[in-house]
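Written out below as structure tokens is the structure these notes cover.
Omission of a single protein chain aside, the complex is shown with its protein chains in their original locations.
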Amino acid sequence: MITDQTIFLVTGTLLVFIGIASVSISKNLIKTLMSFQVVVFGVNLTLFASGLGGADRALSDAFVLLSILVGASVEAVGLAVIVAVHRKYGTLNPDEIRRLRG
Amino acid sequence: MILAEWLLWLVPLSGAALVPVVSHTKKEATGWFAVAVASASLLLSLYGALTFSAAETENLAVWLGFLNVQLQVTIDGLSVLVSVFVAFLSLLILIFSLGYMKGEGGLARYYSLVLLFVGSMLGLVMAGNLIQFYFFWELVGLCSALLIAFWSDREAARRAGLKAFVVTHIGDASLLIAVIVLFNALQTTSFASVLASVGGSSLQGTALLTVGVLIIVGAMGKSAQVPLHVWLPDAMEGPSTVSALIHAATMVNAGVYLVIRMFPLFQASGLLMDLLLGVGLLSASVGAVNALASEDLKRVLAYSTISQLGLMFVALGLGSWVAATYHMVSQGLFKALAFLAAGSVIHATGTRNLEEMGGLKRVMKYTYVGFLAAVLAMSGLPPLIGFWSKDAIVSAAFAGNSTVGFALIAISVVTASYGFRALIKVFHGEPAQQRSVRESATTMVAPIAVLAVSVVVAWLALDAQSFVNIGSLAFPSATTFTLSMGALVVGALVSYVAFSARPSATKQLMERSQAMVRLRDALLEGLGFDRLYNYLYARGVKGLASLTSKVETGALGWDAALVLLTLILLTVLVAGGLV
Partner (left out) sequence: MANEILAAGLAAALVLTAVAALGAKKVSTSLIMLFYSSVVLGVTFTLYNDALIGLVHMATFAGAVSVLLLTVILMTGESNLAIGGRRIALVLAGVTVLVVLASISTITSGGPALAPSQSQDISLQVLGFVWNYRPWDLLALIMVFASSMVAVVSLLSKERP
């Protein structure tokens, strides 16, 4: 039975996967951050959709708010890191900045 | 509520937090504040000892409900005795620090760490359950590592501190596993309940053996037994007061204290007793021979500590925990005395090398008397305190197994020998340096004097049943007495002949004979334990690191792709109902 809840759950999951795939193949850190934002969208949609259809709406609302807040904060910090990286290395290509070799 | 036993460890802990405040307001008062806190602690522990009537465990509050852990203190003869001993030594060493650390930078850090250490050690001694014990066990390890690296601008000190931390942590991990296994089996960690269920259905056979071995490994780490002893000689990079307090008298006794506290658990299995005996004998011999060869005064004392702790383990392996407890107290007293005297010498001459000292007995009289008393106590001259405890151990050995007894006599010969060697090289003979040397300040000499007196008279206090309710020390049997006196005389004679009467002939022997040169190099290297650890690290850890560096490429895309892969895998598994 395909309800709107299942549609949203599926698209949310799909967005998460698309986002992570894009993070791994992007050649520019800003594109990486945008992909991360798509992941956050997917997570928010999934969380919201879990609360539809008679389930605990208040709980899912709280989770979505928390997720929005954390996602926005991480993006802000990520943008600051991008600016600092650009200042230090001059490039935004993650393949050229491999200082964290294990 | 029995206030004294709670306050005696809470007071130094809060004192540690207040030291930076005191140091900020008035810098010179920091040391005196620490001395005041330590004396308060000593008075409280003495009061607790004098009003001690019966053994009990007192609970204060629930600490970790789901682990069935409460804040408890155990008050029995053992904890009362050791707490008085620890508080007494801490006070004396803090008074010594007033003079020794005068003019050093970072004194607030020093005093607060020392007070934190004293509070944790007292908390460890008074702890009523294993979780509380482990908490303070880790704290003393931390304070020890930080104090070893006190002069943090020296690279050797930093490395030594890290080394102490890592090696003792091998033991700590083992002890933690033991606590987990015990909790799993018994659902409780308090000492009273654990000891009551030894031999019962949930704690016997392999479970008992596992727990016992893990606890012994934990004790080996803290008490510097072979092969986890490599941190103690390097720990001498710290100030001599730290060596005296932590690495001679208190923290290294924590391992022995744990085994004594859990002794019924070990008595229940012959294998565990044999393990204790073996570990102790090995460490006693390794420590003694290494001490004989060392050129650094503090390293001699460090290896000597390893050896004496080995003797305590031997005592435990033979079943006489009373002798082990008394040896713990006596070793603490005379070793702290030796370290304080060594600190005074090092402070005055500016060097730690035995070859650069000599003839100090004319100039530093009080220090000389102190060191002499320590060496005599260590070699076992009656009626100094070392005699009673050491001969109790040797008597127990002869009562059980003569081979162990003769091994202990051989170790006593070497002990006397290295003790007198250090004494002769530092204080007798011709002065080897041109610098003018004076006796140290009163704040440094007074604790040495007090400890020297206590080393001579302490057997009176320990024997009086009104003070300590453990057991009494009988006069050793005739065989033991003659053999150990003989060992003392032989060891002293060997050192006298080699270093005082014919020093040049000894030097020639050491340099000519190939065997002696090789033996000496091996001993100076610590018998290769450090090399063994380095080899294990190079092969094991570095091999694993090269394996993981193939996965950790440092490229952002790769890491994200790994995340994606894992997520896909998990989704498929969960959706397919396989997980």
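The chains carry the letters A and B, assigned in the order they are written, with residues numbered from 1 in each.
Definition applied: a residue touches a chain if its C-beta (ideal position, glycine included) is under 8 Å from a C-beta of that chain, and two chains touch if they have at least 3 such contacts.
Owing to the predicted nature of the structure, the values given are computational and were not obtained by experimental measurement.
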(request) Tell me where the left-out chain touches chain A, residue by residue. (result) 1-4, 6-11, 13-15, 17-19, 21-22, 25-28, 30-31, 33-35, 37-38, 41, 44-45, 48, 52, 57, 61-62, 64-66, 68-70, 72-77, 79-84, 86, 92
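Rule of thumb we're sticking to: only the chains that are shown with their structure count from here on.
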(request) Quick one: report the Å distance separating chain A from chain B, using the average Cα coordinate of each chain. (result) 53
(message) Which residues of chain A touch chain B once you look at their complex with the stated criterion?
(response) 13, 16-17, 20-21, 23-26, 29, 32, 94-95, 98-102
(request) Provide the residue numbers of chain B that touch chain A in the complex, in ascending order. (result) 545, 548-549, 551-561, 563-564, 567-568, 571
